[in-house]
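Every protein chain except one is present and positioned as in the full complex.
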């Protein structure tokens, strides 16, 4: 059988159609938003906050104001459309006019939060400059540091999350995750002047809270210990499962801190590779008690 | 010397041409496929399995069947061209008509496997929903979970790998690796309902086998201990080097399990950061015996 | 208030303009280069070194020389423009003609280094083939191995770094970081035949030196222990902070080696997850003294 | 006043919005189709009829069948959407489901007519080859003759016109007009083996009929004499206003034939620049009686 | 000699560089604007006047106001940049800040004229609907009539011309010329309710004036008779050379009216193919006195 013959007679397309329709009985995921659309909106919001950094062409500074006004207008419309689509999909008991009205109010609220986010990021840049001896200038940080990229996305996504828009924030933080290896759930609460050095493998869970002036290294996990199941064996959602980190804490590479009751007191230092499932008071130093590695001459 | 003068007289282009030709004596890697082409095909196959999720525009559901038929046709042609190119490059003793014929048969076989892959992914989505308390809906999983992205690519690449097409499967899983931080070799065997939480840093080796209903956390390695060399000091290829994981196993973050003889029995739990180079029986709990980290008040 | 009304009267664009201008008082980061421009140049340089691999279409081999000449010309002009922009931004006391002149000289020097980089990468490919039993061919390595992608970018960025061009090298290595999870500072010094298996989570610091024939696994950190602060509490920049690795060393997954005084002697092996903050002599084997993990039958 | 100040305070956008809304009171022209969308559909239909000629890449002939099937599918869906939009806009008393149903039936009818159009165009190509001594091959005709381009578009548009779809056919023939200078109303009736040499300035009116084997040169007008007005002074629409041309007629450059009662009998020749407002019997030769131009030596 | 050898040694690029530099001694045409940039601006201005008609996607009417505001902002900036470039190139004695200042004032003046142009085009659409029995709706006219396309461009270009911006207006009307075959110099003065049927071959000269409610058919020329030369044999520029057409005149296909002293009085009709080089009083009918064409039976 040649490929042409097979193409004329096969049922693969029909099977795939059926399978997709079967799996989506209640919801119509095909019809309200794609990942690409969400990421495009994220990029638009980010270029309102940090114009020029992530664009194709540098922004002419004398035109900055007009560029911002234009960008705000077009972003507002797209964001409103996207939120409208999401609301229509998720709030079945509302009529469409109410949905649109709510989408407009949410859009306004999200956009009004952008200046505050810009201000937070300014502090994050400062923290990066002070926290990394290799940082040569704030431009370098904006143009190349994964921490800054992850935080610029997280702070937008978290703001949208707190406004109550579903689904979009998580798609946004996963876009940061894929680009930086830093996985922060949009529900986490993070204070000012936050910096993550290198960053790959960092995980910060949904119900985590982090104070001001905290610094993390690569591979740090702020995670859940375990989670209770309901009577059907499914995890109970919405419970506090992740630790709290107070102000001025440094957590070195590969450290793992787990549990909703675990609280790291302010001005503490957590050593590399530490595995910690209970709290530490303020001004603690936590390190592994394990013996030094063994160094032997090679055999043979 | 100005740049224009240098451009007129330099030999850099000639040197680079020579170096590239020298390094490619037997093979003509420049002429059969580029990474971009392979990834384009991967995306086409994936949008047959999960239409709309990763596209630019949502798919209108009432047109789903026609969209699928169109997509199948065009994907079939491109895939066949690509496989034909790879076969012509790698099978020197075949004539071109035989190569094309084989390419067509392989293309049909690959496409016929898509419905089964869709069905496997449906189970993976379910496993993610049940395995992560932060998961709000199956749409969220499809649109944002790195585990689902990695598995949708792995399951396609593995299918192509088992059909015997060289090179393409590895390019595909590396595309997943770069996007998710999850590095699964296309040769690995993975059962139903598989879920990886967070995922960055996970490594699953070529000869690994994994049962049904297994859950991994970030940073887990299922790797090789060491590998025998041949008389020239080169590694002997094609040997069983990676562990077997049976059904219903959970492996927490940062655990490392090594070796082709290592088998983790069903219904076991492997703790975080464990370094394991030998087998564990079914229903085991494996954890580090190390003392708790030391917590001291900060000096000074 | 509808969205249209809000758009007509809001001050968000003005606030964002003001915030961006405030934060950039001395510098005009908006006006000299964007990340996209730097990455485009990086891709052009890379396709001079490894033509066809990362392109949209395969390169016809009989045209290789002419393709190279064309590519060199257009890359030279773009690179010179970019460097000119960076110099004008960073060297305030030079006049523009001097800047352009310096930019041209730097461009020539960078391009003249490409053949040597191609030669280094040829050795890296060989090292990968010999170091990974799963590697089937050198094409597979070029087309899919993150190590090769990271090294092709690092070796270009390092060359630009040693020529003294600021900012660009770091943007380039961060592009590698986001795509491979391998974070190598462009200031690091790395010898011939270098290979990183899997790679996610690897960190190699700015003042690290690595000999020939070194092999790393995923999650290895070659980092700083801590760093001295100046009288203002800011880190003192430019100090040797990262370890030296001599020839023929293998470092297994998750090992952490820290400190500017730490030197790993040639022909040593560093075991997985080892945390090492002092030197080891040549021919050492370093491993964790920790007891094996405990394996218990599951309770209940 | 700077541009930025003006942008902040002007009312031009508001005025333009108002003007556009005022002019579109009954209809919502902004919401159902753009010229670009119609032309895209036209191109899709044309590449079904003449695959490869107008594409970016040549079509691989061995894949022709699969290419056609793919193209038919995607064209069908887009065409149906466009017709649905037009119908919804123009047929106010139908409900949407009826509109969609009618759009589907019209789409099927249009697509089923394509093979007949291909056959007509085959004859047109033959007529061009026989009618132009400069024609070297049928490929040259397909790739470069404006007559063939205009006829391929006209025959599609006319078919859609006879199916009763409004607006779209005229946009299509105007696309031909802009590209070839040949202005044929989609309502005209044209027989087999039609050829226009050079073509610029040709006008063929809505109620014109043309037999088989007719040849026109550039600048020929088959137009209306004048048209009756209704009581409001507006032209009465839908009256026969343009001439009939029977089989085997040749009309030379610049000739003008006007009026709904004017009929040119078969096997006639109409000379260049003739201005004709009444009929000619079969086998006529029509030419200007005007004296030859005067040739004088130049004065001075 | 192979192509590669030739490419390595030829001097064609050098010759072409030299020839282009020689021909551009005074001016730097390469450095201020390209045709594409001018046409892009034209399209932006046009979509402010007739939103949605010529775009890729229909405009959502409820967002019209915000779309307009966005579009006005971005168009203003691009237009100002373009005018700035042209002024810098053409006004050698001004300093750059003055140029920019003038460019901003011109930009504002151009944009403030857009509502008046929209209003004129509304009348032109009405005139087309009343003047063409084949016109089915005003949408059809906007979406397909070459007259409307030419006039929308002419009215923009003429406005820019009267503001005193050089070069750009002519590039714009030539863009209309290529798309419609209607060649109107941007310096011509044209009243309200103007319509050209079919249009190919129409020429309207620089110093022509046309009243209200005038209708032209294809191939009409409103041109110059001849023009005086200066002492060097070059044409004297800036002299009135083209006719005046008063209100309510109809000019049929192919008519030619020449000369700066020629004035067609109001409410006149000019017949097809008439060649007229002197004035006609109001209420004239002008037609060719030539005998009818001769109709003979074909010989042989």
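A, B, C, D and E are the chain letters, set down in written order, and residue numbers restart from 1 in every chain.
Quick note on the criterion: a residue touches a chain if its C-beta (ideal position, glycine included) is under 8 Å from a C-beta of that chain, and two chains touch if they have at least 3 such contacts.
Here the structure is a predicted model, which means the values were calculated and not measured.
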Visible contact partners (per top-of-document touch definition) of the missing chain: B, C, D, E
Residue among E:66, E:99, E:121 or E:269 that touches the chain left out of view: E:269
Given C:66, C:163 or C:294, the one touching the chain that is not displayed: C:66
Hidden partner chain, touching residue among D:39, D:111 or D:163: D:111
Contact set of subunit D toward the excluded chain (per top definition): 48-61, 64-65, 68-69, 71-73, 76-77, 80, 104, 107-108, 111-112, 114-115, 118-119, 122, 125, 130-140, 142-146, 179-181, 198-201, 218-219, 253-254, 272-273, 288, 290-299
Those residues of subunit E which, in the complete complex, touch the missing chain: 1-3, 6-7, 10, 12-17, 19-21, 23, 27-38, 166-167, 170-171, 173-174, 177-178, 181, 183, 185, 187, 200-201, 203, 205-206, 219, 221, 223-224, 227, 233-239, 241, 254, 256, 267-269, 271, 273-276, 280-281, 283-290
For subunit B, the residues touching the chain missing from this view: 3-4, 7-8, 65-66, 69
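Here is the rule we go by: only the chains that are shown with their structure count from here on.
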Comparison of A-D and A-E (more C-beta pairs in contact): A-E
From subunit E, the most remote chain by mean C-alpha position: B
Far-end chain from subunit D, centres as C-alpha averages: C
Identified repeat of the A-C interface (over half of residue pairs identical), from D-E, C-E or B-D: D-E
Length of the line joining the C-alpha centres of subunit A and subunit D, rounded to whole Å: 54
Contacts with two or more other chains, residues of subunit B listed in rising order: 69, 73, 76-77, 181, 200-201, 219, 254, 273, 288, 290
All chain pairs that touch each other: A-B, A-C, A-D, A-E, B-C, B-D, C-E, D-E
